[in-house]
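Report on the structure given below.
Removed from the display is one protein chain of the complex; every other protein chain stays in position.
Note that the chains are named A and B in the order they appear, and that numbering of residues resets to 1 at the start of each chain.
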Amino acid sequence: MIGTMKTRKTLLGGALVALAAGALVAGPAQAEVSEETAFVFNTLLFLIGGFLVMLMAAGFAMLEVGFVRTKHAAAICLKNIALYSIAGIMFYLVGYQIMYGGETPWFGMPAVWGPSELAGDAEISLETGYAAASDWFFQMVFVATAASIVSGTIAERVKLGPFFIFVVVLTAVIYPVQGSWEWGAGWLDSDFGFSDFAGSTLVHSTGGWAALAGAILLGARTGRFGPNATPMVPSSLPLATLGTFILWFGWFGFNGASQLAMGSAADAVAISQIFANTNMAAAAGVVTAYLLSMALGGGKANLAYCLNGALAGLVSITAEPLTPTILEAIAIGAVGSVIATFGAKFLEAVRIDDVVGAIPVHLFAGIWGTMAVPLTNSEASFFGQAVGVGAVGAFVFLSSFVVWLILKITVGIRLSPDAENVGGDLSELGHPAGSIFAAIDPGKPAAPAE
Amino acid sequence: MIGTMKTRKTLLGGALVALAAGALVAGPAQAEVSEETAFVFNTLLFLIGGFLVMLMAAGFAMLEVGFVRTKHAAAICLKNIALYSIAGIMFYLVGYQIMYGGETPWFGMPAVWGPSELAGDAEISLETGYAAASDWFFQMVFVATAASIVSGTIAERVKLGPFFIFVVVLTAVIYPVQGSWEWGAGWLDSDFGFSDFAGSTLVHSTGGWAALAGAILLGARTGRFGPNATPMVPSSLPLATLGTFILWFGWFGFNGASQLAMGSAADAVAISQIFANTNMAAAAGVVTAYLLSMALGGGKANLAYCLNGALAGLVSITAEPLTPTILEAIAIGAVGSVIATFGAKFLEAVRIDDVVGAIPVHLFAGIWGTMAVPLTNSEASFFGQAVGVGAVGAFVFLSSFVVWLILKITVGIRLSPDAENVGGDLSELGHPAGSIFAAIDPGKPAAPAE
Partner (left out) sequence: MIGTMKTRKTLLGGALVALAAGALVAGPAQAEVSEETAFVFNTLLFLIGGFLVMLMAAGFAMLEVGFVRTKHAAAICLKNIALYSIAGIMFYLVGYQIMYGGETPWFGMPAVWGPSELAGDAEISLETGYAAASDWFFQMVFVATAASIVSGTIAERVKLGPFFIFVVVLTAVIYPVQGSWEWGAGWLDSDFGFSDFAGSTLVHSTGGWAALAGAILLGARTGRFGPNATPMVPSSLPLATLGTFILWFGWFGFNGASQLAMGSAADAVAISQIFANTNMAAAAGVVTAYLLSMALGGGKANLAYCLNGALAGLVSITAEPLTPTILEAIAIGAVGSVIATFGAKFLEAVRIDDVVGAIPVHLFAGIWGTMAVPLTNSEASFFGQAVGVGAVGAFVFLSSFVVWLILKITVGIRLSPDAENVGGDLSELGHPAGSIFAAIDPGKPAAPAE
């Protein structure tokens, strides 16, 4: 069946039971939420969640453009708006049916997806509990998030065209296949009780694994490591800060609407707890990263660590934003922030170049968040969580590695040394990112401010 | 009657019929949406749609400030926040009653509009189906969009004061008069079955025609065309990218809430389809513009074309975001993107200077979107659509031309050559746009980044 997510089954099921019980047992019928009202509430939740997550594409774009050097800024902007677009189109043409259809699309199924009901229908079935297109919209914006994560890690040296081809495969096949194992009610769900509420593993780690494969095959930016390493000065941390705030804002949709239903008081209570926990895990991530960066920096704080601390807190709570108390959410976010901070140090030590720190934030903290689910949710087990983390990781890393490798051998994935030196703006696009970016000589790092 | 839009009549009518049918025929009464619940849902839709569209003012501001040269950036910011403010005030004082009141305000009517019910009323009539002030709020933010479009085209050479006077006339009279023909249940609606769901013609083309009239009378920026033309380097394409994402985000409110009702499952289904179609038309616009800019640019892509491709896709789907399938929405957006791309080339060829490309995006793609309605909506006809496009175009262009001409003759509309050379920031405002903008020598284009 299309659109049968594990969490939906469980939770909406609960709501339906409550509704039925109410209709039979409770006081006056008018105290309940009517079936059609619940349909509107559930649909509205998907739509609000969807537009919030859609704006995360802007958040990722601003985060990445702020972290890269000025000579790549325009290419990064194009990359982000195009990857969001490609992700949606491919998920529509192929991915959604792989993930939720239980079959390979185009083989024995209609070529493209269409909603099961239309606004003009004389009678709309209320049984699904929500408008099919609203669910599709909400699932679609998620896949773009995974693609955005890849983009950030491998910025400043990947060629645009091959990157877009990778996004096509990621969003049409890789993401949907692993997603079908869990949210598509597949074997991870049924056989191992794997639990990933809003996607610490299915979305964030998936993006992280795909990024890691690309980063290994691409190699680091010229001048990033080694004896002749030069500082890689980001173009604009205020834009990166704005991006982080926008991501935080969008995460209320990401986690909150993953409750998948709002048509009962129980659902409303659940979404409220999710909002509170999501916010507090991020807040704890910021404060933890601030204190840690002070300790590591000899009393001087580091803004990039604080921004990634917020994101690490958010990723950590995404696997289970509902069952923790606020205090537990704070702890989960704080640990995630520590993991992301030292994870970034670790990647540097092994000379894997991750421009925005997406692997520590989305992969490392994503694993942590997934493994932490059993701490507060008794229905999950450490074994089941480990199976899910391992299976998704192995599949996504290996399949991504193969795709990147084929691209490397055939069309090449890395900018030429000249193109990298000039920057993506002039080598891949025909213009700089604007005069306030172009005015910075990209051949040497910007002069420190004194 | 105030607030009788065609689409509302049709669709809300449908919902009310469904409600009535439900009450009389269907199963248990509690399966339906109660009248008061529907009232809250409908009002909530206007409010959510309204705040999303309101943020589009920020999107337009960032788009425009990113596209202009640094020496005009502060003036552009002031222009955008002031035009949004003026538009709201004038639509309140005059425009709303012209558009929906069926009469000229201040002549035989109360001087200013007030909602038909107040929160303190002992009994609120549920018959209208929504709170009057929520509808007013939603309509108000639309008129600001039309004014924003004008702003972008004629940037960098128009004087602030006369521009604001034009905005007063546009939002108090021009926009409301043509709007009354269709959404005010006027002759375009009743006699020709003209169909414009969320305003490809009524909002976007209107802004485009008014911009075209201004651009012709203003002339191009000094140095834009001719043998001594110099590159006009935009200040910050990352800000323009942010603006595009914000506009895309806001468009879910623009199109989605133009369903005008959310109090039934049928409405919820419709809004969901609108969300999906709106997103996919924009995505198709981006991908199309990317490929096209590569082809036209000798293998180098162009970010500005991609941003305008997204917007052209959005404008194209705005006339009918409900009836197309997702695949049709992709096609409509892709064609709109092609039209906007070549439209920009055409304007350059005829030496009309459109700083942000607003005319190709909002006028050309707006016409396309309006004429494409009969392709998927059998209730519309090509003839009726052509009459609407032509009538609105003729009226808005001519009346705008007259207003701009009067302003040109009386107070002048163009910055002096000195003021234009110095830039709007120092000539119209008393200060630069900030040190990272002022540091760029505005007398010559910024050095390319190598």
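Simple rule for what comes next: a contact is a pair of C-beta atoms (placed from the backbone, for glycine too) under 8 Å apart; a residue touches a chain by one contact, two chains touch by 3 or more.
Here the structure is a predicted model, which means the values were calculated and not measured.
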Hidden partner chain, touching residue among A:75, A:119, A:306 or A:426: A:306
Sole residue of A:322, A:335, A:363 or A:407 that reaches the chain not shown, by the stated touch rule: A:322
Options B:57, B:155 or B:330, residue touching the unrepresented chain: B:57
Touch residues of subunit A, complete complex, unshown partner: 22, 28-34, 37, 41, 44, 48, 52, 66, 69-70, 233-242, 244-246, 248-249, 252, 256, 262-273, 275-276, 279-280, 282-287, 290, 297, 300-304, 306-307, 310, 322-323, 325-327, 330, 436-437, 439-440, 445-450
Where the unshown chain meets subunit B, residue by residue: 23, 29-30, 32, 34-37, 39-40, 43-44, 46-48, 50-51, 54-55, 57-58, 61-62, 65, 70-71, 73-75, 77-78, 80-82, 84-86, 88-89, 92, 112-115, 117-121, 124, 126, 130-134, 136-137, 140, 160, 236, 239, 242, 422-423, 425-426, 428-443
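Assume only the chains that are shown with their structure count from here on.
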Superposing rotation of subunit A relative to subunit B, computed on C-alpha atoms, to nearest 5°: 120
Cα-centroid distance, subunit A relative to subunit B, in whole angstrom: 31
